[in-house]
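Heads up, one of the protein chains got dropped from this complex, but the rest are sitting where they should.
Chain nomenclature is as follows: A, B and C, assigned in order of appearance, with residue numbering initiated at 1 for each chain independently.
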Amino acid sequence: MSVEVLYFAWVRERIGLPRERVQTDAATVADLIAELVAREDRYAMAFADLASLRVALDQELASFDAPLAGVREVAFFPPMTGG
Amino acid sequence: MSVEVLYFAWVRERIGLPRERVQTDAATVADLIAELVAREDRYAMAFADLASLRVALDQELASFDAPLAGVREVAFFPPMTGG
Amino acid sequence: MRLSVQEAPFDLGAESQAFAAGAAGAGAVVTFTGIVRDNGGALSAMEIEHYAGMTEKAIAAIMDEAAGRWALVDALVIHRFGRLAGGEMIMMVATAAPHRADAFAAAEFLMDYLKSRAPFWKKELGPEGAAWVAAKDADEAALLRW
Partner (left out) sequence: MRLSVQEAPFDLGAESQAFAAGAAGAGAVVTFTGIVRDNGGALSAMEIEHYAGMTEKAIAAIMDEAAGRWALVDALVIHRFGRLAGGEMIMMVATAAPHRADAFAAAEFLMDYLKSRAPFWKKELGPEGAAWVAAKDADEAALLRW
């Protein structure tokens, strides 16, 4: 399947792009991260510390073990600092 | 001695005036109240329930057993409802 | 810090804007505005009596207390007296602090103390006549949290 993957803040800066289309057979968010990390160092750097990362599936906060089936948009970002 | 006595809100309405000069030898606020209550029914009505009254001496909240020596202004009023 | 006890209406927009713009170093500004409730469309009016002289002293003491407890950059209290129609603004409080927790806490503290320790008395003028607003036990209890 194909998902749109978005990156924000320092995740975007480390990976070097704001979004990309990814072909994947990953069953969960964690599987998708493992695939990305295996690609290149810049992904490994961005995903080095999952405790400092958050993920949203179709614009809803989710956990790293959430399934990807049916998901169109995955976003990775640091803890939010609004307000 | 002579003190200025002020009344506010329903205390003022029951007694029928906003302020008056009072000649008194009362040692404490409670003594002053006793003298006023002995004067007329309207004072007795105003001071019938001390739990629903507050007193200020020279514009500072005080208690009913506070001494009156040196005090120039005594004010009686119900619990405040500002804000 | 500024306090004003006045009969005239105040301009919430202008006061809020000027307060926030003047609070150098603040990261957080909180305002509270009290309004005469129009009870279900039946516009009531309110008469606010106060103890001229003591009012300013009591509010200044409350503001000093707040400034001692929290890291405030600035604070403002405006409280009206006299006759107010339903929907009119009775009073406002504004606090400015580097961080939001201090601004919120100080504003709530000021409101709790203004409710029960500043010498104002409200009389509601409704369709069935006039009645002094009774102090609420909850308002007195609110002071215990500080």
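The criterion applied here is as follows: a residue touches a chain if its C-beta (ideal position, glycine included) is under 8 Å from a C-beta of that chain, and two chains touch if they have at least 3 such contacts.
Given the structure is predicted, the values throughout are model-derived calculations rather than measurements.
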{"item": "Chains on display which the left-out chain touches in the complete complex", "value": "A, C"}
{"item": "Of C:53, C:98 or C:126, the one touching the omitted chain in the full complex", "value": "C:98"}
{"item": "Identified contact with the non-displayed chain, of C:28, C:63, C:118 or C:135", "value": "C:28"}
{"item": "Residues in chain C touching the chain absent from view", "value": "11-14, 16-18, 20, 23-38, 40, 87, 89, 98, 100, 103-104, 107-108, 111"}
{"item": "Contact set of chain A toward the excluded chain (per top definition)", "value": "6, 8-10, 12, 56, 59-61, 75, 77-83"}
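Keep in mind that, in the parts below, only the chains that are shown with their structure count from here on.
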{"item": "Most remote chain, CA-based centroid, reference being chain C", "value": "A"}
{"item": "Euclidean distance of C-alpha centroids - chain A vs chain B, Å", "value": "72"}
{"item": "Distance from chain C to chain A - Cα centre to Cα centre, in angstrom", "value": "48"}
